[in-house]
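Excluded from the complex is one protein chain; the other protein chains are retained at their positions.
So that you can tell them apart, the chains are marked A, B and C in the order they are listed, and the count of residues begins at 1 in each.
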Amino acid sequence: MLNYGIVGYGYWGPNLTRVFNQAAGSKVVAVADQLAANRAKVKGLYPAIDVYSEASELIADTRIDAVAIATPISTHYALATAALEAGKHVIVEKPLCASSDDAARLVDLAARRNLQILVDHTFVYTGAVRKMNEVVTANKLGRVLYYDSIRINLGLYQQDMNVIWDLVVHDLAILSSVMPRRPEAVSAIYADPLKTGVPGIAYVTLFYPDNVVAHMHASWLAPVKIRQVVLGGDKSMIVYDDLNPSEKIRIYDKGVELAPSPEQAYALKVEYRHGDMLAPQVESREALAVMADHANHCFDKNIAPITSGEVGMRIVRLLELADRSAQRNGEVLRVEAW
Amino acid sequence: MLNYGIVGYGYWGPNLTRVFNQAAGSKVVAVADQLAANRAKVKGLYPAIDVYSEASELIADTRIDAVAIATPISTHYALATAALEAGKHVIVEKPLCASSDDAARLVDLAARRNLQILVDHTFVYTGAVRKMNEVVTANKLGRVLYYDSIRINLGLYQQDMNVIWDLVVHDLAILSSVMPRRPEAVSAIYADPLKTGVPGIAYVTLFYPDNVVAHMHASWLAPVKIRQVVLGGDKSMIVYDDLNPSEKIRIYDKGVELAPSPEQAYALKVEYRHGDMLAPQVESREALAVMADHANHCFDKNIAPITSGEVGMRIVRLLELADRSAQRNGEVLRVEAW
Amino acid sequence: MLNYGIVGYGYWGPNLTRVFNQAAGSKVVAVADQLAANRAKVKGLYPAIDVYSEASELIADTRIDAVAIATPISTHYALATAALEAGKHVIVEKPLCASSDDAARLVDLAARRNLQILVDHTFVYTGAVRKMNEVVTANKLGRVLYYDSIRINLGLYQQDMNVIWDLVVHDLAILSSVMPRRPEAVSAIYADPLKTGVPGIAYVTLFYPDNVVAHMHASWLAPVKIRQVVLGGDKSMIVYDDLNPSEKIRIYDKGVELAPSPEQAYALKVEYRHGDMLAPQVESREALAVMADHANHCFDKNIAPITSGEVGMRIVRLLELADRSAQRNGEVLRVEAW
Partner (left out) sequence: MLNYGIVGYGYWGPNLTRVFNQAAGSKVVAVADQLAANRAKVKGLYPAIDVYSEASELIADTRIDAVAIATPISTHYALATAALEAGKHVIVEKPLCASSDDAARLVDLAARRNLQILVDHTFVYTGAVRKMNEVVTANKLGRVLYYDSIRINLGLYQQDMNVIWDLVVHDLAILSSVMPRRPEAVSAIYADPLKTGVPGIAYVTLFYPDNVVAHMHASWLAPVKIRQVVLGGDKSMIVYDDLNPSEKIRIYDKGVELAPSPEQAYALKVEYRHGDMLAPQVESREALAVMADHANHCFDKNIAPITSGEVGMRIVRLLELADRSAQRNGEVLRVEAW
């Protein structure tokens, strides 16, 4: 039985508190929040949970095995460092932190202390993404050719992050599960047609070996909401529509291959195969509860979670590179470290 | 009554023959095709139309007022030049020709001869695009913020053109109608994950003044067919789904504006307005027949068509720049000439 | 400020408690439930609300102006009678009660005591149904020709009600708003292909004057979930898809009329007019909160709610007739009382 402390009881903290309290292998023993109103909410729902006004008090609580951090991104690095130094495993809301240098320090610190970091890229724990991972792992897609994503709607403009950090981060997490290879380079474009100073439209491309690309389109300025990923392989292709209530994943048994000799002079020797479409049943259990079980398992065995600190660090690295490329008008930047 | 000669009776020539023969202001008097089988088809359907085996014979036919060219792109320049020099108006299948230098020569030649060129960018004559043009012209969108297009499916790989010349050309034509301003720069990326030598996936971005962007995604490698354009304005936004049989155009009465003072510290001063969605009835008359009437009108009055040689030349220029940018890994290239 | 007592804190009671507690003109002073666990939930969330184990105690509480009954249908009649006799306005979960004779007695009792009954047919208070009502009232549909509804999915089989009482009841409520005329007759068919003793498929038809019909298809045995109503008029037609998150109501500007003289011998003189489709913005406020405000207003002014006891009684009457017709193999039964 792991004892958790939750830092931050604003938007996401209540969810973390609920799932770690309900999970089989854990309970929440304390929550820290600077606002008295938030602490009162905790006591109303969970009289048995202690509350602190300062995160440092919670981190000093010796009953606590793991600390979950649900505060603004600018505070992640200092809080996670303190928790790790106090000998606790750490869960951090995505993204891991605001710079890849900080991220590397956290990964290093955790390794030295023999502790685990889990970054809460919740998408990775959804039934849909786990199904995609399963299909890719079973080699049903064949060679993966491309990843293409659209995440658009009328979104809330935020001061402290642009649309890349808000939306593309989800694709980078999904990629860490279904296309975990290291991309060679990043190119990104943004647009700020409203001239707010915070780009609301972004196009990000990752270049992989063997001519494979991942492209992501994110926008806070679209009249319709779309959350769609296409993952194309040479044996079959997946369309993942996160807004479809009953058929999130569709696997098209469509293949493509290069024929040995083209019959038609003007057409290339590319041949398609058409087949059935399967929409497999996707597990509907709450992704956050799946994450909580995984965290409990990994912290208990002291093994790296699938959204480890290292995975979270790579995502921060790609976000940084995308930002830098966009500031340089789409210049292609190599992914040096990984 | 204008007399037309049609050069090429392969894929598109039969359609041109049909519409110019049926149009109120024109008839087809001759068709040229090097294949006897194609000439026989013409005689079977239209006994009154003369056939030639050589385009030069048709161009020399003094009865003919206008020549429509429906042959492979590599032949467009020479054929159009010959027809213009023979004093005929010219219709050319899109794209106008294979290089912008040739295109400029054709435009120049037509001007000197006081003749018109119409490039058959058929999309511009569809009810859907005309409705978009009408909405933009009536200023119902407000300030246009962005154009975003997706044209994907399992497409036929072709030897003589990549996916930009095959599919993005349609968006460039639509843009000539709904966002006719000169873009400042072009950036494009392609991918050839099948390693055919002909890129089957492309992402093309046009940068306009005032932070406005147009982005186009084209692919011959997608398991589902999508033909969707979003045109966003600050007063309303249009979604154009060309595959929707009954509601091709949807106008969302959704607006966005910068509020004078933000109330919430973390949120920017961007405010949305939500309203009705209108799917206007769109004229369903065949676009090619609309084009034929327009050609007849413009050639009769000797005025420039909406898809004039100049428009076609600009499209070729952008296609060239996109190709060049893609070959240079997405380098941003300025649109110098226009 | 009206004081409410809520009887029953099982499935629906918590919602009623919440909305009447939050509404501007009311607060909840007491909740009655026979289960100690349910009473504990009330005290946990609302320490200020009193709890009773017996409904009779609550009804005897002199502070209470109105009683909301959220108990199984078999108990509605006795509880509503007791509350009315104690001088309280009454809200009853739909359907009003299990027999039309009991319903008539309740309506009569309320009238004699000068009190109001509101039956919680929540659908009537949704933005979508209110929009339909508004369109019909503004005569934008013209003459209403038919109502057609489909409510199907894999539904929970229940011991105490068949699929007519479970699903068709919603259509009868919507009809009370958009086609309030008295139907002349009822015919219904059911099917129990699983032989459970409780019909899981039903087809119900209401016959109105002037050849107008309403037809409802309800099923607990369908693999897909559909909630769709078509309301056809001779000037325009509405499609109401309750599962569409963004466009619940679509108004088709399509008309139909009898032409004075048919031109084609084989075709009748029916002519169609085609036009735009409008998906108006529909108010998204929680329907139950709208109902609570309406209840407070009606009880305060002592005027009949739009889902009055009389409306609820008519719905019970039609449910009874549908059951009887179905038991007689679809025999057409006249609607005698109204």
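Here is the rule we go by: contacts are C-beta pairs under 8 Å (C-beta built on N, C-alpha and C of every residue); 3 or more make two chains touch, one makes a residue touch a chain.
In this text the structure is predicted, and so the values were computed from the model without any measurement.
Touching the chain that is not shown, out of C:L45, C:A78 or C:A222: C:A222 (per the contact rule at the top).
Contact with the chain that does not appear here is found for just one residue of C:L2, C:V136, C:V168 or C:I201, C:I201. Only one of C:V136, C:V212 or C:V316 touches the absent chain when the whole complex is considered: C:V212.
Residue C:D160 is the one among C:D108, C:E134, C:D160 or C:E283 that touches the chain missing from this view.
The chain not shown here touches chain A at positions 246-247, 253, 274-281. On the side of chain C, the interface with the absent chain consists of residues 145-146, 148, 150, 152, 154, 156-160, 187, 189, 191-198, 200-201, 203, 205, 210-213, 215, 217, 219-224, 230, 232, 234, 236-237, 239, 252, 254, 256, 258, 265-270, 272, 274, 329-330, 332, using the contact rule stated above.
Here is the rule we go by: only the chains that are shown with their structure count from here on.
At the interface between chain B and chain C, over half of the residue numbers involved are used by both copies, so each side presents largely the same positions.
The chain with its C-alpha centre at the largest distance from the centre of chain B is C.
Look at where the CA atoms of chain A average out and do the same for chain B: the two points lie 40 Å apart. Each chain gets one centre point, the mean of its Cα atoms, and the points for chain A and chain C are 44 Å apart. Separating the CA-averaged centres of chain B and chain C is a span of 53 Å.
Multi-chain contact residues of chain A, defined as those touching 2 or more other chains: 224.
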